[in-house]
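Every protein chain but one is kept in place in this view of the complex.
Presenting chain A:
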Amino acid sequence: MPTSNLLNNTRGQALHAYELERPEHLRDWLQNRYKVLQPVHDQTGNGSWEEVHAGDVVPFDPALRPVMSPKSLFFAEREQMFTFDGEMFRTTTPKTEHQVLFGVKACDLMAISYQDHHFRDDPYYQARRKDTLLVGIDCSSPCENGFCSTVDAGPQVHQQNADLILTPMPSINGHSHGWWLICTSDHGAQAINGMDLPPADSHWRYWRDMSNEHALADFADDTYIINGIQRINARAVPDEVWDTLGHQCLSCSGCSQTCPTCSCYAVRDIPKDGGFVRERFHDSCLMVGFQKEASGANPTAQAGRRVARYWYHKFSSDFKAANGRIGCVGCGRCDITCPGAIGVHSVMEKIAHA
């Protein structure tokens, strides 16, 4: 099914692992052949995906996960789809170059994999995606609001979601002993070919699993989320609960904007030189106009219906058949950005107690 070469790789074969003193060594090596983007501490304090040039002395912070997911690097916030000059339609193909996203967390990688599938026939998305090598990084502890373990997206990177994975060696008395680099695809193998890294000793798998167990044990109680998922799937959430939640939805679109798996867009035609340019841009199903039909009819005119629809799309197993998994990857971003205090944690808590 996947159309890009990157996704047709040697999944299932024995993994190769190497020892790596510092992640920066790998990044500097990759810079010889690729444009490399990594999370950088920026002026806003949010962290952002920025290009790190060869020779730049930018440290790599393994803990930094930018406020915004890397979604827009493939599914742009706004982009031109085609132009019409009055006679001819011309598709606009995005300019791309071979690039590496360096240090992507398990949740965001799961979201990319989800979107790879959703946008499998989308030329704009695929143009950017097929030229991108993904270097994942395992998390060793839960982040603020994160519940990736509940929705089977982390904290450890799923090997089919990245080309290369960085995992920290166990630290003893707080001293870090370096990293293992796990190669999970042909593309990953090609990328490090010639780097001449020492192979990892055979215990690496054991230690990686141990560290995953430790991380899992640190997650906060998630019973209410599991309960909420059950209720949503059983359609056991009363409409009044959704209405109460909907009353607090200010239609800001922040949850959709920060959600790494939200993929809805709208289009508009901008007149230009006797023809027009069609542009597409991120949209959100929490806006009242999202489902409004030309007749004026609107199946989700009530805020409660829109909120119900959103969470159904994130947690219902009805979408598993089509997309391979549920929509939520447990990153917790919606909870931080929601001005109505109805992000994922509050919603699930209220549903569980409904």
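Everything below uses one rule, namely that contacts are C-beta pairs under 8 Å (C-beta built on N, C-alpha and C of every residue); 3 or more make two chains touch, one makes a residue touch a chain; residues count from 1.
To be clear about the criterion, contacts and distances are computed from a predicted model.
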Among "Metal ABC transporter permease", "Formate dehydrogenase H", "Malonate decarboxylase beta subunit" or "Urease accessory protein UreF", UniProt-listed name of the chain not shown: "Formate dehydrogenase H"
Among A:M287, A:V329 or A:V344, residue touching the chain not depicted: A:M287
Residue among A:R22, A:H98 or A:H247 that touches the chain left out of view: A:H247
Hidden partner interface residues of chain A, rising order: 35, 37, 42-46, 48-51, 67-68, 72, 76-78, 247-248, 250-254, 257, 266, 268, 270, 281, 283-284, 287-289, 292, 296, 336-341, 346
